[in-house]
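A single protein chain has been omitted from the complex, and every remaining protein chain is retained in its original position.
When the chains are written out, they are named A, B and C in that same order, and each has its own residue count from 1.
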Amino acid sequence: MENAVQQESGTQRYAFLGPVGTFTEAALVQVAPAAQHVPMPDVVTALDAVRRGDAERAVVPIENSVEGGVSATLDALTSGDPLVVVGEALVEISFALVAAPGTRLEDVRHVATHPHAWAQCRGTLARLAPGVVHVPATSTAAGAALLAEHAASGDADELGFEAALVAAHSAAAHGLDVLARGVEDNVGAVTRFVVVARPGTVPPRTGADKTTLLVHLPHNDAGSLLTMLEQFAARGVNLSRIESRPIGDALGRYAFSIDAEGHLADERLAAALTGLHRVCPFVLFLGSYPRADGVATAVAPGTSDDAFTSAQEWVAGLRRGLT
Amino acid sequence: MENAVQQESGTQRYAFLGPVGTFTEAALVQVAPAAQHVPMPDVVTALDAVRRGDAERAVVPIENSVEGGVSATLDALTSGDPLVVVGEALVEISFALVAAPGTRLEDVRHVATHPHAWAQCRGTLARLAPGVVHVPATSTAAGAALLAEHAASGDADELGFEAALVAAHSAAAHGLDVLARGVEDNVGAVTRFVVVARPGTVPPRTGADKTTLLVHLPHNDAGSLLTMLEQFAARGVNLSRIESRPIGDALGRYAFSIDAEGHLADERLAAALTGLHRVCPFVLFLGSYPRADGVATAVAPGTSDDAFTSAQEWVAGLRRGLT
Amino acid sequence: MENAVQQESGTQRYAFLGPVGTFTEAALVQVAPAAQHVPMPDVVTALDAVRRGDAERAVVPIENSVEGGVSATLDALTSGDPLVVVGEALVEISFALVAAPGTRLEDVRHVATHPHAWAQCRGTLARLAPGVVHVPATSTAAGAALLAEHAASGDADELGFEAALVAAHSAAAHGLDVLARGVEDNVGAVTRFVVVARPGTVPPRTGADKTTLLVHLPHNDAGSLLTMLEQFAARGVNLSRIESRPIGDALGRYAFSIDAEGHLADERLAAALTGLHRVCPFVLFLGSYPRADGVATAVAPGTSDDAFTSAQEWVAGLRRGLT
Partner (left out) sequence: MENAVQQESGTQRYAFLGPVGTFTEAALVQVAPAAQHVPMPDVVTALDAVRRGDAERAVVPIENSVEGGVSATLDALTSGDPLVVVGEALVEISFALVAAPGTRLEDVRHVATHPHAWAQCRGTLARLAPGVVHVPATSTAAGAALLAEHAASGDADELGFEAALVAAHSAAAHGLDVLARGVEDNVGAVTRFVVVARPGTVPPRTGADKTTLLVHLPHNDAGSLLTMLEQFAARGVNLSRIESRPIGDALGRYAFSIDAEGHLADERLAAALTGLHRVCPFVLFLGSYPRADGVATAVAPGTSDDAFTSAQEWVAGLRRGLT
């Protein structure tokens, strides 16, 4: 079913956090190279495009992003009409400093880029071009686009910046000179992106899956967080991500955005969900999907599907004595 | 079904830890006054009578007994062919000192009784009859029976004891003089008895029920006992009794005999059993039955049948999206 | 000591996330109205000013901020030379739409502001001025400053935007017209700010305190998070904030930024810290300080200073028997 959908993805529309040239586009190329790529100005707009049916899928950053969107993604996924995650992609983060042809590194005094990209490169840039100043842009690609456009029309001096910081993989695409590559302060950083769809389809279990949830706590003490986490631990379900998000009605009230290892079709994950539904005032299932890294889910003793099934059958057998 | 059985209990045979006159008989009179009462010399024999079909039920002490049988009951219930508990009774424990007619308190130098009865009265007897010595008997009633028999035949002097310590409720039945009543050191003690049957019948849920289990731990550290107990706590199931029993293959290996509040038909208890079956190497279901004290089971938030059912339905609904 | 510092705060330099007119400045005015206020372009620079000794204190947002800086604050506090939190402030978040004198709401097609401010008002603005577009600025105040400057010089048309979204409390200060007030989508939101200093001073216990920590987990399963949280729960210490932060060396490795209720001088908090130090590979103490809301710390049974002291004295007494 999902496979069928993927096979015809050439005709599908994928909204993404654009513009072309961003890291999100790199994720999209991994996931659905032949789909129709529809750039969106922000995460909310990309997700709303799927909600409205203007796109079948959206690709947005969810973890450790350099272009923002992480908090926005967590919040936008969970407010408004329901959406689910159906896949994920990992992209290595590396930056290049680009400028109009002929610009020398020592000419650069102002660099346009997204504030998060700036934050990730400020140390390296301070060494390469001491005294350089940040000019904020809405994306890494936006600054480069302005540079290229003004370089073409010959009025680059009026821009207020001489260079842009862009995703390394897209450096060549802007038609600009690359002054430096690998200018990120932390080499090897990776951003995680999710593929989002309308509810109704859960990709089949592969044995190397993740399940994304949003859970509200019953109250705000350490005990209630323990109670929530014990629902996972009691069934041997590990978490690969947990992030608190303010619920928004008051400081100190938190929801938790969680990625659990395993799939809705796994008995231990179903049992953990059942427990969460009982003890938490609100639980939102946001999808089960294959892990991008393909690492198989660890199964602790007593938590296999067989262990759950045979325990349930044992109790059912005892109960037949009731009649 | 169970009601039908109880209605015709006049024709049923109830084995009990005898002889007549013991506290166990008092429990039996509470539970099944019209049944055929079959005294047995010890707990193992009483339970084996049910196993062999020589009796339909057995009544034996299980908690805080003065006549022994508690450890024996826990162990005998769980070795051999399976048995289940189908009811319980509570009996107040009070003792009387009895002797052949004409005997005065100051004549008493030796007192026959079961060692556990002696242990419960030794302080009071030491004040009533300083220097008095214990002569062990197999039950509280056995010493009194010998006294009565020898008093009748006129050879009481050869017995080696002048008085017996018996269950207060049976003091009059022995045909002996009562030298003192209420000689127990702790006033108000209660012993708990269980009614045991062959498997196949679970009394219906009343809302004020207990469930008896035997559980082995996976290994011997504090963590494994925690893991076992969390199966109850995670579902809001309280315990009214927990006793360790050596497994017998080695010092330091323990089983736990447990009375949990609630009935096999309660969803939270079924969920706790399912969890135990997964994490413990051995779980024995020993019956669900009405509490003698009639106290309704407390239901914590999120642990009602409705809470479990709606959580299971929620997960089932999510899973329908899988197909 | 701290009191002495506060008394002379008129001569102290407070770096803050500027420029003048931001919500952070409103927090600073609460905390130290008479201090020297030193605006900084970003959180890292503000904190580094304290590290270098260019300022005695910094005021930066830490929770639920509309101008960013939250993740940046959590990360910047914990990398580089050590800093501690010595106070906090709460500021209600409300926005105004301002423009050059004479501008009408229907003239507004582009609005300059910080992206996070835009995110918080986009719904209301879409109703007030359908089709309005966002122009990113480095702060709420920066857009307004440009508007005011260009309005004065008569070349506002060249700016590329007709209005700015600013902190409501500073709307009047820009010398611009207020087109609309209270344009935030969520009324009543509050941002929390912290006052940061070099280590060496811990404000005295008031009975209504918080303690901020950064804790790394030993490994990445649900069990290790439970183990960490149990250190608090076992001593009756509640948490008022917990946020996961990627450690940065790999996806899926998390540190937790935590605000615990209570003060380093509280025995239960000291005991929790002792436990954390044993079970976690890294624990960073980031300060104990009075709560802005003045709510007294709840003390559960068995967790008062007396309970800890008497337990320690009991064990010490037992140990004296060792010698």
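Worth a mention:
Basically, a residue touches a chain if its C-beta (ideal position, glycine included) is under 8 Å from a C-beta of that chain, and two chains touch if they have at least 3 such contacts.
Just so we're clear, the structure is a prediction, and the values are computed from it rather than from any experiment.
Touch, as defined at the top, links the missing chain to these shown chains in the whole complex: B, C. When the omitted chain is restored, the residue from B:L90, B:V178, B:L284 or B:V299 that touches it is B:L90. Of B:P82, B:G182, B:G223 or B:G317, it is B:G223 that touches the chain left out of the display. The residue from B:A180, B:V194 or B:V237 that touches the chain not shown here is B:V237.
Contact residues of chain B toward the unshown chain are 41, 44, 63-64, 68, 71-72, 90, 115, 119, 122, 134, 136-138, 186, 189-190, 192, 220-223, 225-226, 229-230, 232-233, 237-244, 246, 248, 251-252, 254.
Touching residues on chain C toward the chain that is not drawn are 199-202, 204, 230-231, 234, 264-265, 270, 273-275, 277-279, 285, 302-303, 307-308, 310-312, 314-315, 318-319, 321-322.
What we mean here is this: only the chains that are shown with their structure count from here on.
Any chain bridging chain A and chain B, meaning touching each of them, is missing here; the list is empty.
For the pair chain A and chain C, the fraction of shared interface numbers is greater than half, so the two copies use mostly the same residues to meet. Computed centre separation for the pair chain A/chain C is 25 angstrom, with centres defined by C-alpha atoms.
Counting only residues that touch two or more partner chains, chain B has none.
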